[in-house]
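For this view, one protein chain was removed and the others were kept in their places.
Our next item is chain A:
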Amino acid sequence: MTTPPLSQHILRQLELQPDKSYITAQQMSILSQYVGSLADRIRAYRQIREWEINLIQELVDRLPVEAKKNTSALEQSIKQTILILRYAALGMLVDDTHLGRRRLEDWLPTMVEVYQTQAVDTLLHRSLNQQLPRLLTDSQFSMLKPPLEAAQQLLHIPEETQSDSEPQKEATQSD
């Protein structure tokens, strides 16, 4: 992937100036790759949209009892998780890795602090990251992963001590 950090969606990445020249071969290849994967992106997006409520409910039901004690933190954390998933899904659909990051930067960290959601966020997102690969195909998850991770970075979730839930660490193009 050659997407620069904080880029815009796919069509904005192209310089639409036909008076200057044709789109370059490299840009054409990025565009073809995107168009080639578009049907799969739409399928994945539709599935996430349909699963949203059940998926999140399942994550919530699995939380340990003590994590559910602070209701306002739990409710806020659920909303944040849904938001992040929606931004990640849309980011995947339009190939805009940093969509969630751009829109939620500053705001999300403030909410985490105000509602003290970090403990619940950590649990919800760890289990979200485990569930999504089971619901999506490998290619779909690999397209969802970059925008999802970019948005999740705003939560500052501590790394898991056991590495078994994250089989291989891919080189992410964080900036």
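Following the convention adopted for this analysis, a contact is a pair of C-beta atoms (placed from the backbone, for glycine too) under 8 Å apart; a residue touches a chain by one contact, two chains touch by 3 or more; residues count from 1.
The definition used in the following text is that contacts and distances are computed from a predicted model.
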**Q.** Protein name, per the UniProt record, of whichever chain is missing from view ("FtsX-like permease family protein", "4-vinyl reductase", "High-affinity zinc uptake system membrane protein ZnuB" or "ABC transporter ATP-binding protein")
**A.** "4-vinyl reductase"
Q | Touch with the omitted chain, as defined above, among A:I56, A:L93 or A:L148 | A | A:I56
Q: Touching the absent chain in the whole complex: find that residue among A:L14, A:L31 or A:I82.
A: A:I82
Q. Going by the touch rule given at the top, which residues of chain A touch the chain that is not shown?
A. 53, 56-57, 60, 68, 71, 74-75, 78-79, 82-83, 86, 102-108, 110-111, 113-114
